[in-house]
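With one protein chain removed, the remaining protein chains of the complex are shown where they sit.
Then we have chain A:
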Amino acid sequence: MNAAKTTSKDFLLAVEGLTVSFDGFKAVDDLSFYLDPKEIRVIIGPNGAGKTTVLDLICGKTKATSGSIKFAGKELTRLKEHQIVHSGVGRKFQTPSVFEDLTVFENLEVSYPQGHSVMGALAFKRDAAVIEAVEAVADTIFLSDALDQPAALLSHGQKQWLEIGMLLIQKPDLLMLDEPVAGMSVAERQKTAELLRRITKDHTVLVIEHDMQFVGDIADRVTVMHQGKVLSEGSIEHVKSDPKVIEVYLGH
């Protein structure tokens, strides 16, 4: 598939023949897909299709058995997690993982892309540029008023936003979000959709989501995964009318 495209070098992310096997079980099986710069791609699929594993593989949490992941021409499969982050890949986890013992400000400050080495973190100064960046991101994620609060006191939705903010401040080229609206109220969901639409202007985004309404709202293209493989790929309309997708995922 996508045979014509493999020759082109303009993709931001090119995943080819990616396979990972856990004790013989292939969670991701010879998977290939390609992201254009500034594209918003949503991955959908039934439980156990390997969606989260794909994100794990890209960000280095899980090591691939075979295949390649090229990001802006750089092979990611051999890099360590923090090196992948420095190449420009940001990852948000499914359950909000923020630093509960730190304030919102400190959460964002820790994520600021400076002073990442031990000595750098020792020498790091909270200068005007840092404060400005933190405040700008806090404004984007609706948390300007909560900067001095410990993150533990935030609501579930706010924690999700904070984690998205922690990615934004890293200024990644590729944002990967795992179910960003899971467990959110309707109002929070709408706000999140608005937030994502705003941030996707400057980023390439790879999202895993189940909420088809939300998927339709934000996706440029949709990849449907099933049993570790790509079942279908294309626009939301194309995917929705694909009989294979209806069979295994959407239902009749």
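Note that a residue touches a chain if its C-beta (ideal position, glycine included) is under 8 Å from a C-beta of that chain, and two chains touch if they have at least 3 such contacts; residues count from 1.
The definition used in the following text is that contacts and distances are computed from a predicted model.
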Protein name as given in UniProt for the chain not displayed, "Electron transfer flavoprotein alpha subunit", "Multiple sugar transport system ATP-binding protein", "Urea ABC transporter, permease protein UrtC" or "Phosphoribosylformylglycinamidine synthase subunit PurQ": "Urea ABC transporter, permease protein UrtC"
Candidates A:L102, A:A136, A:A182 or A:M212 - the one touching the absent chain: A:L102
Identified contact with the non-displayed chain, of A:A72, A:V110, A:A136 or A:M212: A:V110
Of A:Q170, A:T200 or A:Q227, the residue in touch with the unshown chain: A:Q170
Residue ranges of chain A at the interface with the undisplayed chain: 59, 61, 80-82, 85-86, 90-91, 93, 97-103, 105-107, 109-111, 113, 115-118, 121-127, 148-150, 153, 163, 166, 170
